[in-house]
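What you see is the complex with one protein chain gone and the rest in place.
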Amino acid sequence: MKTSDLLAGIPALAGAEPVTRVTIPARLDYTYTPGAAQSRFLNALTEQRLLGERCPQCTRVYIPPRGVCPTCGVATSEPVDLPHVGTVTTFCIVNIAARGLDVEVPYCYAYVLLDGAHVGLHARIGGIPHDQVHVGQRVEPVWREPDQTGVQSRPSLAAISHFRPTGEPDADPESYRRWM
Amino acid sequence: MSAAVNPAAVPAGPHRAVGQEPVAVVGVGQTRHVSARHDVSIAGLLREAAVRALEDAELTWADIDAVVIGKAPDFFEGVMMPELYLAEALGAVSKPMLRVHTAGSVGGSTALVAANLVAARVHGTVLTVAFEKQSESNAMWGLSLPVPFQAPLTAGAGGFFAPHVRAYMRRTGAPDHIGSLVAFKDRRNALKNPYAHLHEHDLTLEKVRSAPMLWDPIRYSETCPSSDGACAMVLTGVRGAARAPRPAAWMHGGAMRSEPTIFAGKDYVSPQAGRDCAADVYHQAGVVDPRRQIDLAEIYVPFSWYEPMWLENLGFADQGEGWKLVESGVTEMDGDLPVNPSGGVLSSNPIGASGMIRFAEAALQVRGEAGEHQIDGARLALGHAYGGGAQFFSMWLVGSERPDS
Amino acid sequence: MSDVQNPAVLSAPLVVEFPFTRSTGPVVGAFLTGLRERVVLGIRGSDGRVLCPPAEYDPVTAAELDQLVALPGTGTVTTWAWNERPRPYQPLDRPFAWALVRLDGADTALLHALDAPPPDSGDPRAVRTGLRVAVRWADRRTGAITDIACFEPLADGSGSAGGER
Partner (left out) sequence: MAADNSTAGPGREVAVVAFAQTVHRRSTDQLSEVELVLPVLHDVLKQTGLTTDRIGFTCSGSSDYLAGRAFSFTMALDGVGAWPPISESHVEMDGAWALYEAWVKLRTGQADTALVYSYGKSSPGCVRDVLTRQLDPYTLAPLWPDAIALAALQTQALIDAGLADERALAATAMRSRRAAEANPHAQLRGSADVEELLKQPYEVRPLRRHDCPPVSDGAAAVVLAVGDTARALHTRPAWIRGIDHRIEAHQPGVRDLTESPSTRLAAVHAGAFDAPPDTAELHAPFSAQELILRRALDLSDGTEVNPSGGALAANPVMAAGLIRIGEAASRIQRGESRRALAHATSGPCLQQNLVAVLEGEQ
């Protein structure tokens, strides 16, 4: 059944160019709040601190913390300042940008296991050709300098521009095998 | 991670809960999956699959006691809880209607929720439907809505899963060409499936191998398409099956398992939830050696490397050995464990429906109703779906014989 | 340091916006084509009732429907709600009534805005149940429900064709 067939029975509309598609924009405005644990983490970033949280039950350290240990189902509360060095546990090279995302392609998207953490932080790797990025590589954050408008002093993960290699030898695979 | 099954995953006692009504699939319908169904409304798309399922079962709307519908995020079509607007199209007015959402696994979960209504004898005959009309918006947009305070990092599902694929390659030493073999196989299988989205008659293995990297190590050719499509099934019990005009597929086991999105020690390559889910389903069906006892599998493989990964996760291959099954042709249409004879998610991906299509294709095979992509003598088949951060799993085993016979 | 341990609550605007492209299918497409051409269409249901807006599938039997009926642009208010403070994107940006309007010849009602004087204003054209109304067409029509700008009271209650501007 087609629109034109249906319209054929209506004298006033016989032969009218049928509507088959309609564009309907929709916009909803929200106020996003990341919650207490993420706020603690994000505020620490403005001081160039990497603040994880430890689960009181299993003692694992989460960064970014989400307020709850997902395996124990209990609140994380003990803050842990993590060192500014970690290991690439896996990565990919993104060659295609998602619509609406303000990002230049290609870029290297990696899991960086900060020393002392038990989950990888999702981050970009820069400062080297992409074909030299590898699993086990030791990396450190490159912080974005606040600009005159002070925009970068706002709490955001964008405070870390990317991670770059430290030049140290690769990490022992046993040190990160379980914590991709 | 230990390969051993978590003991809490498998209930003790009888294989299946005592006294459940056996569940039969007596009707299957799906749309021809395409990138954009410009000729139908959202309701029209679902309706097409539902009508085909009813016709297959030779039933009318009046024969349906309840409707269970599933889809992935509402943002894909921009309709919040669209089941409300779809009540008339699915003949649900004056009936119970449930809406399931378990991310990418939703098509499978939806079928299992519907099956439980029959198994619990709450309803006699249930229609279950899953869909996605991705052309109404843009899947990459829907999956990558910017979140304040985060740096824009992932680009759709491919960007999310590519690091896990790299981890698999590194862990197992699988050669680079395995992903291409899977993609080539599935796209060739799709040529035998009139409902498949991609019908690439001129595809060669060389073309698959030389396609550009979208999310290195995942190539364009190893990536699922974005589809409009719907799938529906009619589920019923013993009496309903006796009246059915065509052979039924009988459910021998069904299970869902979930684990957190991100956690310390998560095995992204072979998630424990997937292993536990498979172990539960096999246990229910009395399967002790899946590789020998299961005739074929419809597995949720949106990126080709997930075939070897899931072969290991599902116990069809030992850890690190999945890619060898692929390389040796075991999962080809004429191999001894055909995987995705329908062409799989790599050939059609209406996201919310993709899981149900896996379940429905498994049912078609054991009913002997799969047409040109029928696997001869298929008696026991696995349908599999996963979603979220490889954290939600749903599976069923369907057979040509009644489980209690 | 102290504000890190006891941080200010963070919040930020989050806009979810997309120009959804909807394919209409035959029935909704015909309805929207009609609106573009200043014709309101209904559809005949399984029991002979005329449904407007036209349903693709019968609300009682679920049958696929295909018998379109052209309706006059006039009808009767079956219920209403006075909206003193219109919200963003609503059809009118001054106080108006929401109304369910059963068009002449139809058995079900269409939801839209009604540009009428407020209830209890003493004006004979004031919104009330049973008020006779007509379609006011939008100047620019594209094939959308907003091609009906709103309804307006019929001056004389005669049921003549809808007013145009």
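Per-chain numbering from 1; labels A, B and C assigned in written order.
Note that in this section a contact is a pair of C-beta atoms (placed from the backbone, for glycine too) under 8 Å apart; a residue touches a chain by one contact, two chains touch by 3 or more.
Note that this is a predicted model, so its numbers are computed, not measured.
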Chains in view that touch the one left out, judged over the entire complex: A, B, C
Residue, one of B:Val34, B:Leu54 or B:Val113, that touches the chain absent here: B:Val113
Touching the absent chain when the full complex is considered, from C:Pro26, C:Pro91 or C:Pro153: C:Pro91
Absent-chain interface as seen on subunit C, which is shown: 9, 11, 14, 16, 20, 22, 24, 28, 31-32, 51-53, 55, 59, 78-84, 87-91, 98-100, 102, 108-113, 119, 129, 144-146
Hidden partner interface residues of subunit A, rising order: 22, 24, 26, 28-39, 66-75
Positions on subunit B contacted by the hidden chain, ascending: 6, 8-9, 11, 17-21, 41-42, 73-75, 77-88, 92-103, 109, 113, 116-117, 119-122, 142-143, 145, 147, 255-261, 263, 271-273, 276-277, 280, 388-389, 391-392
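Rule of thumb we're sticking to: only the chains that are shown with their structure count from here on.
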Centre-of-Cα separation between subunit C and subunit B, whole angstrom: 40
Gap in Å, rounded to a whole number, between the CA centres of subunit B and subunit A: 28
Length of the line joining the C-alpha centres of subunit A and subunit C, rounded to whole Å: 42
Multi-partner residues of subunit A (at least 2 other chains): 2, 20-21, 24, 26, 32, 34, 38, 42, 155
Per-residue overlap in subunit C, given as positions that touch at least 2 other chains: 10, 12-14, 16, 18, 20-24, 26-27, 64
Subunit A contact footprint on subunit B (complex, rising order): 1, 38-39, 78, 138, 140-141, 143-156, 158-159, 162-167, 170, 212-218, 260-268
Subunit A residues touching subunit B - in the complex, by the definition given at the top: 2, 20-21, 24, 26, 32, 34, 38, 42, 58, 60-62, 70-71, 89-103, 109-111, 118-119, 122-124, 130, 135, 155-158, 160, 178-180
Subunit C to subunit B touching residues, read off their complex: 10, 12-14, 16, 18, 20-28, 55-62, 64
